[in-house]
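Removed from the display is one protein chain of the complex; every other protein chain stays in position.
Right, subunit A next:
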Amino acid sequence: MAFPFVRLCPRHVSTGLQVCSYATLSKASRPQEKSSAGPVFQYVGQNKKPTPKVFVWGFSFTGALGIPSFVVPDSGRKKPRKYQLTPYRLETAEQISSAACGYGFSLIASSTKDASKLWGMGLNKDSQLGFQRTQHSRHQSYDYVLEPSPVALPLVNPLQTRVLQVACGRAHSLVLTDREGVFSMGNNSYGQCGRRIVEDELMHLLFFSQVACGQDHSLFLTETGKVLACGWGADGQTGLGHHNISSSPVEVGGDLSGVEVQQISTYGDCSLAVSRDGQLFGWGNSEYRQLASVTEATQINSPRHLPLKGCGKVVQAACGGTQVAVLNDKGEVFVWGYGILGKGPNLSESSTPEVIPSTLFGRSQFNPSVAVTRIRCGLSHFAAVTDRGELFVWGKNVRGCLGIGKRDDQYFPWRVTVPGQVVDVACGVDHMVAMAKSLL
């Protein structure tokens, strides 16, 4: 923290004599002499960089917010805080570069080479946060972790590897590192954890660029643009052409074979992939008309190309439980599916993409070029980050997860007041984690 210090520098005397021929000079408009006496304070220097911050809000009783005093108050007079309805600062040891929210738990990771680079908080009944040794017994793990606790990864070179990205599903989580592949933790009853994937165990050296967790399945994206999937497949969300469980990652085919994918997204039972040339592919659950542009069936078990009219080149996609959103290269957001889509209470389902007017994201006559840069989906809500660092949320306000200060549902994009510029946000079922940086 920078302490202000006094710098005595000579200030030139400026004469501000006001001549007003209309009325007499009143006491208020006496000329002010800027004398060189008096200290000049310096609060920041020229090289000050913005401070990174993490904010959390939503339902706190699972410990997913990482603030133990919400669940177990410090003093007996205070009451536990069940819903944190506005962003609350989470103090972290390192700068957090990646965060993910699962169903009642969160993982935050820093891209440092230090020994502790991954922390988890929240529900741990399925060991989705790894083994958190209790104080009393070596062989027991905590069921609820109330504050960010380091997750020990069995790295070969713990001081050389960095964590690139984390993803959380219903009861499992995936950690992507830069040199040692992907680690998975948690519930493996449907094979969603696969096995620990190490490059040299597979035929080709596969470097992963992104991982995504659905409710009970996992998707992996390699640097060459191939998608692998494992886990529960009853809705076809693995995209492997069948509705069975897949216990180790298998490459996904269908319309995706030969296509270079740049981003994958899933959170419920529907999965989406965006190719490098801006096409959208989807598979999995379509009960809520997420994939209705290609099929009337309720499930697709193999990826199909989704022809979207009027969306332009798709840059990002985000998939929730019942709704889907895509972002095009112009910064416009398109939504469809079922639920609160963001165009008022009258639009509760749509099978074709509907654009959300950019005036709702802050476009005005003074700012004609505000564009959305990131779009994320929780189970039943959306979050969008604009290029000016503002966060907009809309959707069902499950236990205060929107962070707008009230528990009502929000039917069109609403600004969340975050002290700082938001860089990225992670959405869960009933809580959210936002990574921000201070203005200056």
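Keep in mind that, in the parts below, a contact is a pair of C-beta atoms (placed from the backbone, for glycine too) under 8 Å apart; a residue touches a chain by one contact, two chains touch by 3 or more; residues count from 1.
Note that contacts and distances are computed from a predicted model.
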item	value
Identity of the absent chain, which is to be given by its UniProt protein name, from "Auxin-responsive protein", "Transcription initiation factor IIA subunit 2", "Pseudouridine synthase II N-terminal domain-containing protein" or "E2 ubiquitin-conjugating enzyme"	"Pseudouridine synthase II N-terminal domain-containing protein"
Among A:76, A:154, A:258 or A:345, residue touching the chain not depicted	A:345
From A:72, A:93, A:159 or A:440, residue that would touch the chain that is not displayed	A:440
Sole contact to the chain not displayed, among A:73, A:312 or A:357	A:357
Missing-chain contacts mapped onto subunit A	4, 7, 11, 16, 18, 20, 22-23, 25-26, 28-32, 34, 38-46, 48, 343-346, 357, 359-360, 362-368, 388-390, 408-412, 414-415, 417, 419-421, 438-440
